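The block that comes next holds chain A.
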Amino acid sequence: MELLVAVIIGVLVSTGVYLCLRARTFPVVMGLTLLSYGVNVFLFAMGGLKIDKVAVVGLNSDPTDPLPQALVLTAIVIGFAMTAFLVVLALRSQAEHDTDHVDGNDSGEGGR
Partner candidate 1 sequence: MDAVIEWLVAICMVTGGVFALIGSIGLARLPDFFTRLHGPTKATTLGVGGTIAASLLFFSWQARQLQLHEVLIILFLFITAPVSAHMLAKAAMHRGLKRVKRTRGEPWQQ
Partner candidate 2 sequence: MKALFERCFPSPSLSLLLWLTWLLLNGFSPGHAVLGLVLAVLLPLGTRPFWPNVPGIRNLPRLGGFILVVLWDILVANLSVARKVLGPLGDMRPAFVEMPLSLEDDFAIALLTSTVSLTPGTVSADVSMDRKTLLIHALDVDDEQALIEEIRQRYERPLKEIFQC
Partner candidate 3 sequence: MNFAILVLLPFLGALMPPLVERFSSNRTLLACGAALLPTAALLMLIKPAQQVFAGQTLLSAVDWIPSLGLSLAFRLDGLALLFAILVLGIGLLVILYARYYLSPKEKAGRFYAYLLLFMGAMLGVVTSDNLLLMVLFWELTSLSSFLLIGFWNHQTGARKGARMAMTVTGMGGLALLAGVLLIGHVVGSYSLGQVLISGAQIQASPLYPLILCLVLLGVFTKSAQFPFHFWLPHAMAAPTPVSAYLHSATMVKAGVFLLARLYPALSGTDLWFDIVATAGMATLLWGAAVALFQHDLKGLLAYSTISHLGLITLLFGLNSQLAAVAAVFHIINHATFKASLFMAAGIIDHETGTRDMRRINGLWKYMPYTAVLAMVASAAMAGVPLLNGFLSKEMFFAETLESSHLGALSWLLPLGATLGGVFSVAYSARFIHDVFFNGEPVNLPKYPPHEPPRYMKVPVEILVALCVAVGVFPAFTVAGLLAVAAQATLGGALPEYHLSIWHGFNAPLVMSFVALFGGIFIYSQRRRLFDLYARLPAMDARLVFEGRIQALGRLASAITGRLQNGSLQSYAAWLLTLVAVVLLTQLPNLPGWHGETAMLPLDGVSLLCAGMLVAAALLTTLLHRHRMTSIMCLSVVGLMVSLLFVRFSAPDLALTQLSVEVVTILLLMLAMYFMPVRTRAESSVIRVVRDLLLAGVIGAGVAVMAFLVMTGELSSISPFFLEHSKPGGGGTNVVNVILVDFRGFDTFGEITVLGIAAMGIYALLRDMRLRSARYDALGRPWAKDAHPLVLVTISRPLLPLALLIAVYIFLRGHNLPGGGFVAGLITSVALLLQYVASGVGWVHERMPGDYHPVVALGVLLAGLTGVGSWVFGFPFLTTTHDHFHLPWIGDFELASAMLFDTGVFLTVVGATLLMLANLGKLSLLDDKKEGA
(Lines give C-alpha, C1' and ligand atoms only; values in the text may rest on other atoms or scores of the structure.)
Protein backbone atom coordinates (compact mmCIF):
# COMPACT_ATOMS: atom_id res chain seq x y z
CA MET A 1 0.00 0.00 0.00
CA GLU A 2 2.83 2.36 0.86
CA LEU A 3 4.33 1.73 -2.54
CA LEU A 4 1.04 2.62 -4.14
CA VAL A 5 0.81 5.90 -2.29
CA ALA A 6 4.41 6.65 -3.16
CA VAL A 7 3.62 6.11 -6.82
CA ILE A 8 0.61 8.39 -6.52
CA ILE A 9 2.76 11.07 -4.96
CA GLY A 10 5.37 10.65 -7.63
CA VAL A 11 2.87 10.93 -10.46
CA LEU A 12 1.14 13.93 -8.95
CA VAL A 13 4.39 15.74 -8.39
CA SER A 14 5.69 14.86 -11.84
CA THR A 15 2.61 15.97 -13.68
CA GLY A 16 2.44 19.06 -11.53
CA VAL A 17 6.02 19.96 -12.26
CA TYR A 18 5.59 19.33 -15.96
CA LEU A 19 2.53 21.54 -16.22
CA CYS A 20 4.16 24.29 -14.18
CA LEU A 21 6.72 24.49 -16.92
CA ARG A 22 4.20 25.23 -19.69
CA ALA A 23 3.98 28.64 -21.21
CA ARG A 24 0.42 29.66 -20.37
CA THR A 25 -1.26 30.63 -17.18
CA PHE A 26 -3.87 27.93 -17.44
CA PRO A 27 -1.56 24.90 -17.41
CA VAL A 28 0.46 26.58 -14.70
CA VAL A 29 -2.64 26.80 -12.56
CA MET A 30 -3.45 23.17 -13.26
CA GLY A 31 0.12 22.19 -12.55
CA LEU A 32 0.23 23.98 -9.26
CA THR A 33 -3.01 22.33 -8.29
CA LEU A 34 -1.65 18.89 -9.11
CA LEU A 35 1.58 19.72 -7.35
CA SER A 36 -0.26 20.77 -4.25
CA TYR A 37 -2.29 17.55 -4.31
CA GLY A 38 0.96 15.66 -4.49
CA VAL A 39 2.54 17.66 -1.73
CA ASN A 40 -0.50 17.32 0.49
CA VAL A 41 -0.52 13.57 0.10
CA PHE A 42 3.21 13.55 0.72
CA LEU A 43 2.85 15.55 3.89
CA PHE A 44 -0.01 13.33 4.94
CA ALA A 45 2.05 10.22 4.31
CA MET A 46 4.81 11.45 6.60
CA GLY A 47 2.82 10.20 9.58
CA GLY A 48 2.58 6.74 8.08
CA LEU A 49 -0.49 5.03 6.68
CA LYS A 50 -3.15 3.43 8.79
CA ILE A 51 -6.46 2.01 7.77
CA ASP A 52 -9.55 2.81 9.80
CA LYS A 53 -7.62 4.23 12.72
CA VAL A 54 -9.14 7.67 12.76
CA ALA A 55 -7.51 9.86 15.36
CA VAL A 56 -10.57 10.29 17.53
CA VAL A 57 -9.93 9.62 21.18
CA GLY A 58 -11.57 6.49 22.42
CA LEU A 59 -12.35 4.93 19.08
CA ASN A 60 -9.10 3.21 18.30
CA SER A 61 -6.37 1.85 20.44
CA ASP A 62 -3.64 2.71 18.01
CA PRO A 63 -4.85 5.75 16.09
CA THR A 64 -3.16 7.28 13.12
CA ASP A 65 -0.82 10.25 13.48
CA PRO A 66 -3.04 13.34 13.69
CA LEU A 67 -0.35 15.96 13.31
CA PRO A 68 0.35 15.58 9.58
CA GLN A 69 -3.39 15.69 9.02
CA ALA A 70 -3.63 18.99 10.80
CA LEU A 71 -0.72 20.29 8.76
CA VAL A 72 -2.30 19.13 5.52
CA LEU A 73 -5.54 20.86 6.46
CA THR A 74 -3.65 24.09 6.88
CA ALA A 75 -1.82 23.45 3.64
CA ILE A 76 -5.06 22.80 1.75
CA VAL A 77 -6.56 26.06 2.91
CA ILE A 78 -3.47 28.05 2.12
CA GLY A 79 -3.16 26.27 -1.20
CA PHE A 80 -6.70 27.21 -2.07
CA ALA A 81 -6.08 30.84 -1.20
CA MET A 82 -2.96 30.89 -3.32
CA THR A 83 -4.61 29.16 -6.27
CA ALA A 84 -7.47 31.61 -6.18
CA PHE A 85 -5.07 34.49 -6.16
CA LEU A 86 -3.10 33.05 -9.02
CA VAL A 87 -6.22 32.48 -11.08
CA VAL A 88 -7.37 36.04 -10.62
CA LEU A 89 -3.90 37.30 -11.32
CA ALA A 90 -3.91 35.26 -14.51
CA LEU A 91 -7.11 37.02 -15.46
CA ARG A 92 -5.57 40.34 -14.65
CA SER A 93 -2.62 39.44 -16.80
CA GLN A 94 -4.97 38.50 -19.58
CA ALA A 95 -6.72 41.83 -19.16
CA GLU A 96 -3.50 43.79 -19.30
CA HIS A 97 -1.68 41.86 -22.00
CA ASP A 98 -4.58 40.40 -23.92
CA THR A 99 -2.90 37.02 -23.81
CA ASP A 100 -2.42 34.36 -21.22
CA HIS A 101 1.17 33.79 -22.18
CA VAL A 102 3.62 33.91 -19.32
CA ASP A 103 6.80 33.90 -21.37
CA GLY A 104 8.34 37.13 -22.48
CA ASN A 105 11.48 38.88 -23.44
CA ASP A 106 11.84 41.81 -21.13
CA SER A 107 14.56 41.79 -18.54
CA GLY A 108 12.66 43.60 -15.90
CA GLU A 109 13.11 46.95 -17.54
CA GLY A 110 9.46 47.44 -18.21
CA GLY A 111 8.46 51.07 -18.22
CA ARG A 112 6.27 52.82 -15.78
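As a working rule, a residue touches a chain if its C-beta (ideal position, glycine included) is under 8 Å from a C-beta of that chain, and two chains touch if they have at least 3 such contacts; residues count from 1.
In picking the candidates, the idea was that all candidates are chains of the complex that A comes from, given by their letters.
Since this is a predicted model, take the numbers as computed values, not measurements.
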item: Complex member touching chain A, one of 1, 2 or 3; value: 3
item: Residues of chain A that touch candidate 3 when the two form their complex; value: 1-15, 17-30, 33-34, 37-38, 40-42, 44-58, 63-67, 69-74, 76-78, 80-85, 87-92, 94-95, 100, 102-108
